[in-house]
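Just one protein chain is left out here, and the rest sit where they should.
What follows is chain A.
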């Protein structure tokens, strides 16, 4: 489409600079071959028409001038043809704005006329005329206003101003905008053109850049909100490592002033992992259900080895054979009486013998059980015996009719039996996976029967510092240690040890409990209570640890294992104190004496 524009020079030099830019490099310097005078004189009329009927105007323009304007000649030829002096031409370039628009622009320069008139320069000045839509006539304000010329940004800045006050004025001036001949004021033209331009932009343009005002507003808003536009909030994306366990801050706040970690590291007691002494225990029956080891209050260790019971004196280290049972049976359990004077011996036949160790004589035999007696327990003059049949008898060893009670609850072999220190309660465990807790005053039925274990329960231990706390350990299919409140029957804690629990012993000096393990560990484990933290694990024996017992001072643990050895472990060495130190020193003195003697 041929959309001609009329471009008349403007004298204003700074404006012309912009115009040059917007002219897209086209600078038709050629005066129309037609008489410029006529052309110019036509313009006002045409433009006036255009206000009322743009199409008409366009077509007229096109009809008149297009053919010429499309021709572009070299400046040289222009010069030659137009007979303009070089000076004049120069004026045209630099002083006069020659604005062409886009591809559809044709321009008419009328230097002659303007020169001739001299004063007419304000004319159409900067009327760069564009057609936005096919039928619309859009003067570009960039030609008229230097400030607005820079870019769309600034245009927008000016928008509020013009739209605010001059809405109607724009229309009015727009009407007169092209009345160029009649109205000489350059300013008026500028204003009106600007108004037009703004109007059209309103309709057609999409703003891509925010105005400076908007930016300022955003930044002030941002700063008021404490956020900076120039700041990014960055997060370290990898998830932090999981905490190893939930933390109770209360316990942390109550921790001692010195850091807990330091304390535990610095003051964690050392448990020797080597045995103090190892004794051979040839012929020790590898039978989980028997109880063949016991340490008396008189510091003597009794061990049942096949058909014999040996007494090892921890004071002197002497070993003596206490008894030997007939070849048709074997020793299935040994148990010291509370005073350490007598030892009860259970036999495979179900017979129970009482021996006076000092004298080395048998005091009496008690019959009643049909099956082997795997476990026994003393409560003063009462000896409780548990048998393979699942029956537990209480024997009063002072009287002829010794059987004073029959405790019926288990259906499997009874292998664990412990009296509470005060004799008020009795705990029994058996191969039926049950733990029974009996009240000494009513033995018709157990006070509680616990079914939590999934294997035979041999390991039973009453807590020395909390009388109603009972620990029980299950066999190889169970591997758990359960802790019970024997008053309420509630299970208070549990440990999965990972291996068969063959015995449990509470420390008397520490808040700890030691468990001995069968397959696969064959170890001793010391657990803190109630934290249930495993303080130490000692690989104790080559095969499963069958029995254990504590020395009367509570420091030493003796273990007998299926590897036919008896080992003594100083697990609960008394805390550094006067007593312990003196004993240590005396021991070392003794050792040095021995050594000297050996040397001699």
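We adopt the following convention: a residue touches a chain if its C-beta (ideal position, glycine included) is under 8 Å from a C-beta of that chain, and two chains touch if they have at least 3 such contacts; residues count from 1.
Here is the rule we go by: contacts and distances are computed from a predicted model.
The complex appears with one chain absent; UniProt names that chain "Mitotic spindle checkpoint protein MAD2" among the candidates "Intraflagellar transport protein 80 homolog", "Vacuolar protein sorting-associated protein 21", "Mitotic spindle checkpoint protein MAD2" or "GPI2-domain-containing protein".
The omitted chain makes contact with just one of the residues A:230, A:316 or A:401: A:230. Residues touching the missing chain, restricted to chain A, are 216, 219-220, 222-250, 252-253, 255, 259-262, 264 (touch as defined at the top).
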